Each structure stands twice: as structure tokens, then as C-alpha cells.
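For reference, the structure discussed in these notes is given below.
All protein chains but one are shown at their positions in the complex.
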Amino acid sequence: MSDTPTDRDDTDTATENADSESFFERYTTRALVAGVTVAAVIALLLAGMLFPDSLAGTLSDALTSRNTLASALRLSVPIAFAALGGIFAEKSGVINIGLEGLLIISAFSAIYVADITGGVWIGFAGGVVASTLLAALFAVVTIGFRADQIIAGLAVWLIALGLAPFASQVIYGSPNTPTVATTNSITVPVLADLPFFGALFSASPSVYMLFAAVFGSWYVFERTAFGRWIRASGENPKALDTAGVSVTRVRYAAVLISGVLAGMGGAALSLDLGQFTGNGPTMVNGKGFIAIVAYLFGNYNPVGAFFSTMLFAGLDAVQTVLQLQGIGIPRQLIRITPFVVVIIVLALVGRTQLPEAAGEHYETED
Amino acid sequence: MSAADRARDALSRLVDASATERILISTAALVLSILIGAVLVLVAGRMTTCTAGEAVYYLGMGFCYDPVVVFDRLFLGALGDPFSGSWSPNGQFAVTLRETTLLIFTGLSVALAFRAGIFNIGTQGQMVVGALATALGVLWASSLVSGALGTVVLIPFGLLVGAVFGGLYGAVPGLLKAYADANEVITTIMLNFIATGVALYLVSGIFKDPESAANQTVPLPEFAQFPALLFGGRQDFSIVALAFGLLAIAALYYVLEHTAFGYDVRTSGVQPEAAEYGGVDAKRTVVASLTLSGALGGIAGAMYVMMVLGTFQTGIPSYGFDGITVSILAGNNPLGVGIAALLFGVLKSGTTVVQFATDVPPQLVGVLRGLIILFVAMPEFFRLMARGLPGTGSKSKAVATDGGTAGDRGGETDE
Partner (left out) sequence: MATAVHLDGITKRFPGVVANDDVDLEVERGTVHALLGENGAGKTTLMNVLYGLYEPTSGEVRLGGEPHVFGSPRDAIDAGIGMIHQHFMLVDPMTVTENITLGNEPRKWGGIAIDRTEAREAVVELADRYGFDIDPDARIEDVSVGEQQRVEILKALYRGADTLILDEPTAVLTPQEVDELFDVLDELTDQGKTIIFITHKLGEAMRAADEISVLRDGKKVGTVDADATTQEELAELMVGREVLLDVDHGTAETGAVVAAVSDVVVENDRGVRAVNDVSFEVRGGEVFGIAGVDGNGQSELVEAVTGLRNPDAGEIRFGGEDVTTASRRQRIDAGMAYVPEDRQERGLVMEFDLVENGLLGSQHGDELVSNGRIDWSKTRGHAEAIIDEYDVRPPDADSDAESLSGGNQQKFIVGREFERDPELVVASHPTRGVDVGSIEFIHERLLELRQQGVAILLVSSKLEEVQGLSDRLAVVYEGEFIDVVDPDETTEEELGLLMAGERPGDDDGEGGTKATGSESADETERDKPADPTDAADGERA
């Protein structure tokens, strides 16, 4: 382009238009899935309005119910936080399959710290610290000692899966902790009274923190140099290295951030209920893995990951609402929808999604 | 380019991860994990309360839990206390062998895939599918035959059903990887959740045993289960099943080391470009090895149903994930899988002994499992410890999701 920009606003808009065009060209499969979903929902709502007594009517009631949105938001919090964390790590080139473990360790630690200090927010901080420490171990092992990322991530999951119930058993004599006080929800006056969307304005603090985290992550990736370095470190570490930025440092930072974010998710999960339950797969129960699905489906975009989390959580929430109304879509089958969706998406798009250098150890040339 | 060639040669000579080194690293990982576990027990012992009389004292500090007792119980208890004079094969030892048997199959399942350069995290799901299929298939077939003949017919039939369904379920990520280039780590994790979810749906619905409160299928008749033989029936262990396991080890070893298919698998695992040059059909090898891997996982499920539970119940223990640990610890070598499976059998079985004998929570073993994987995954750490020097920057292959090293490719000499 030989002409210098005379009007900044114009060029900026042009850029964004170009972006969105290429977005749709590039992600046609995703666009298709999203389009089909939106169309189906609209059709359902229309059918529900026309025939309020039919199944469609009940379904659209469930969909538009304020409770559905509220519980979808609540269910989304741990998953979406973990997904944001996963985005940071994986964009930098470190596949963090141990998100599940980070959620578990922080869910327990948050309750434990809240229990001994009596402060919910101190507990929250405790959860974040525990998760960050475990993420730091993961970072040292994979970046410092060049361990295979997948195996080390698996180890992080398994360690947390053992350690949290172990500690709970030692301290409380049961894998489940006693309950602690929970936070009250924050209600924005007037807005909270809106139908449906009112749920957005009467929610627990963790929901607002999630909104902030989603925006913050988006901002980091799109607007800051650090975000750009993270992307470069995952796509072509050599390019970053030759540009004079230490790939190792960027990756350490990204993995630690993933620990912080996943820690916020885990702490929010347990503090929301006031208890940690550690039987079987613990209360986290695969949320860390769904988070991986969510960010893959959201194409490593924080906002996209948030919406795909909402989609998965929304399915679950609708299902709960329906069950209350006596219409049973088997819960087990709803639960596996995200996983089936991922497999279909992977079958259609293949591996193009992973950052180019994800999973590879990077070594500076000397 | 000869300069680069020779530089690479020199480099690779430096970092030859030999079989011996692998054994040393696995042992070191184990020892280090146990040491950390001991520290954990001590720390936990400080955090709980007990009377002064119950406490043990190290370095002038009192601890409620004694790691020596814990590990004594964990290992010796699992073996049925061989030094106590009253050892009988019928006690905890049988439980250990039972766990070992199941871990042999899941360990082999993971190892086979690893050798082909594929990380099959889906053994758990393949096991669930195999277990459910076996429970339903054998239940159906048990109405056709009965008695001793029933046992002779139904057990192989059940294993076959488990293998076929586990294999088909393993073929799914194989096909996705070969033809859609979908990452098998992600697809197999997803398929685990799907298997568990669908099994739960089926077993809580149409296939539910109406007489039971639990989500389980109608129990198999006694003759459709593995015979207890030498061991008492209480421990749900059958020496026949273990014999199958040992046979499977030998068979997989033979296949990998002595057949053209095994050669294709190993070549694809370590150097796909060379395999392609040597006429290996990469896609077919991926599908075949994941199918076989799934079949082994399915057999583990069949064993679990026909030897341990006698029915399919939701909440199959995580043998599939333990299989990953077993395989990694064994350097993905079938013979090593036998030893690692025994070790993990001891850990799993010893857990219950520890639970009875001490107040130490059984989840300790779960932590140990994670620690072992973590340490085995970072051979570089032990190399540095051994050298006592900071990093020299040599590139290592080590344990990896790219197929690992051919820890043992021997066998030529014993012809």
C-alpha cells in the first residue's frame, strides 16, 4: 500500500472489515456451526411463540428463562477461566493439559484457606496461589527440563487428583470438606430487573470477574506487545527469538498466567458452593478438559472461548430446567454433547488449529 | 551437507538414551517419588492430630503418620506379608495379582500405541466400551450354554467381544488421525468422556438391572466368569486371567520385535519419514495400531467384568490412566510393562492395606502415580543430577509422545 493513511478512522475500519471477512473465510466450519445453532434457536423460539403448549413452547420457555441464563453463567465460570488459562499457555506454545489439575488444587485450597482464615476472598487468593504454584512446577518441568508437555500435563492432573482429596482427608477426615461461607451475589439495581438479561446483573462476583478476565485476556492478545510475543512464541518461536525476545521468559510468564486464571476458576467453583467434594473425579469432574474443548472451539480467542463455554453450559442448564419440568432429555447425553461436537469439528478441520510450535520444546541457538 | 551431518552425528552420539539409562531413570523416578511421598506423609502427619502415644518421632519432632510404616504396609502388605511366616496366596497377594493383570492389558494398550508414535489416552474409554460390550454379549450368550462348557466357551467369547468393541472404539481416533489429521490426544480424551457418558446412559436406562439400586447390568452367571482355581474366590482373581496377561506380553513383544507389522509400527514411531521411504503405509499403520491398542484396552474391560465384578457397573476404576503410567515407566517396552504393572498392582492393592493399617488417606497412591509420571517425563533432570553440572544444551529424545525410544529392540541374538 503506497498511500499514507490520511484518515485514521477510515483505515482502521477498513482493517476491521478485512479482518471479519477473512474470519469467515477462514473459519467456515465454525461459522456454519454457529449459524446453524443460531438458526435453530430462532426457529425454536418462533415455534414456541406460535404454539406455546407444544414441546417447542416448553423448550423456548426454558431457553428464555432467566434461571437458565443464571445457571449457565454459574456453570461457565470455572470452565471459562480455565479455558482462558489454557489459551495463554497454548498460544505461547505450551500445551497445558493439566488445567483439570489446576482447577482441582485451587478448588480445594480456596476452601481450606477460607476455612482457616474465615475470609472468603483470602480463600480465593489461596486457591489462586496454589494453582499458580502447581503451574510453576509444570513450567519448570516442561520449559526448564524439556519434559514432554502432554505427559507432564497429565502428571499435573493426576497429582492434583490425588493431592486434594488426600489433604482433605488428612485435615477434615473426609475427601469432602465442611462448608464455608459463600459470597453474596452482586445486584445492579434496575438492570437486574430486566427479563432474561437481568441474570447478567444479579450474579456472584466471580461472574463479573470472569467478564473482566475475558476482556482483559482479549486486550492482552490484541493490544499489547506481550500478547503479541505470546502468539509469536507459539507460532514461530524462532521469529520471536531472532527479534530479540526471550522465548523461555514469555513461555514461563504465559504458563504462570494460565495457573492464575485456572486458579480463579477453581476457587470460584468451590467457593460458590462453599465446599470442596473430592470423591471420584472430584467436583471438577472434567471441567478442565471441557475448557480445552471450549478454547479449541473458540479458536483460541478469549471471547470465542467464553461463548463456546456458554453454549456448553447453556445446554446443561436448559437440560436441568427441562428436567424440572418433567421433560427428560437424558442428562448423560447432554453432558457428552461438547465432546461429540469437538470430535466432529476436529474431523472437519483437522489439526490446523494448534499453534504451529505448540508442544515443541524450543531451544535457543548458541 | 557433510558439515551439518557430522555435527549432528557428534551431537547424537552424546545423547544416546540407552536402555540402561532408561531403567536407571525409571528407578530414580520411583525412588524420588517415594521420597517425596514420605515427606508428604510427614507433613500430613503434622497437620492432623493424634495422641502422644500414637505419634512417631523423627529429629525430635513428633509426627502422627510414620512413612516407614506406610511404605511397609504399601509394599509388604500388598504382597501379603511374605516375611510374616503366615503368607498365603489367598490374601492381599491375590488382589495385587488381580490389579497387575488388568494393568498389564491397559499398559500394553498404551505401550503399543506409543511405539507407533501415538499417544493413546483413550485406553480408559476403550476399556469401558469393551467392558460394557462384554457384559451384554456374555449375558446374552450365557442363555445359550451353561456349566463347564459355558465357561470354556463364554470366556474366550467375552474376551473376543471386549477386544472387538474396544478395537472399534480405538479405530475411531485412528481414522480421525490418519484421514482428518485430528490430534489423537484430544480425540481420545473426548472419546473417554463419551464412552463414560453413553455407558452411564445405557446402564441407567435400557440395560439397567431392575433388581439393583446401582447403575449396573444384570450380573453374569457364575459359569460365565473366570474360574478362581488356585486362589480363593473372595479376591476376584483368576490365575487364568494372569496367564492370559503374560501371554499378551509375550505376544506383543513378539509382534513388535519379530514381525513385519511390528517393524512397521516401530519405524513409524521413531522416524515417520524413514518408514515412508521403507514402504510403510503410514495411515494404515496408525489405524491398525490404534485398533490393536483399543482391543487390548477392551480386553482389560472384559477381564474386569468377567473376573472382578461379574457385571458392568458405572464408575470403572482408572486402569486406563494407570496404563499410561505403567507404559511410560516401562519405556513402552512390553516386557517392561509386565514389571511396571506388578509395581503398580502393588501400589493399588497396597492402598487398601494402608487404609486399614494406618490413618493415612489412600489418595497418597494417586499422588505417587502423578509424581512418577512427572519424573519419568523429565530425564533431563536426572541427567543433570547425575552430571552435577548445569545444562550442556544437548538435545534429548527421552520419553515423549512421539513414540519414545526403542528401549529394547533386542531379540535378534536369541534366534
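Think of it as A and B in the order they're written, each chain with its own count starting at 1.
The rule is short, and it goes like this: a contact is a pair of C-beta atoms (placed from the backbone, for glycine too) under 8 Å apart; a residue touches a chain by one contact, two chains touch by 3 or more.
Owing to the predicted nature of the structure, the values given are computational and were not obtained by experimental measurement.
Specify the shown partners of the omitted chain in the complete complex.
Counted over the whole complex, the chain not pictured touches A, B.
Pick from A:Ala232, A:Met310 or A:Ala358: which residue touches the chain that isn't shown?
Of the listed residues, the one touching the omitted chain is A:Ala232.
Out of B:Asp264, B:Asp322 or B:Glu380, point to the residue that touches the absent chain in the complete complex.
Residue touching the chain left out of view: B:Asp264.
State which residues belonging to subunit B touch the missing partner chain.
On the side of subunit B, residues 1-3, 5-10, 12-13, 16, 258-261, 263-264, 267, 270-271, 273-281, 397, 405-406, 409, 411-412, 415 touch the unshown chain.
Residue-wise, where is subunit A in contact with the chain that is not depicted?
With respect to the unshown chain, the touching residues of subunit A are 1-2, 4-5, 8, 11, 14-15, 18, 22, 223-225, 228-229, 231-232, 235-236, 238-240, 242-245, 356, 365-366.
Going forward, only the chains that are shown with their structure count from here on.
Flag every residue of subunit A that touches subunit B in the complex, lowest number first.
Touch residues, subunit A against subunit B: 97, 141, 145-148, 150-152, 154-163, 165-167, 169-171, 175, 278, 280, 286, 289, 292-293, 296, 330, 332-333, 335-336, 339-340, 342-343, 346-348, 350-351, 354, 359, 363, 366.
Would you pull the subunit B residues touching subunit A in the complex into a rising list?
Touch residues, subunit B against subunit A: 40, 44, 47-48, 119, 121, 176, 180-183, 185-187, 189-191, 193-194, 197-198, 200-201, 204-205, 315, 321, 324-325, 328, 360-361, 363-371, 373-374, 376-378, 380-381, 384, 393, 395-396, 398-401.
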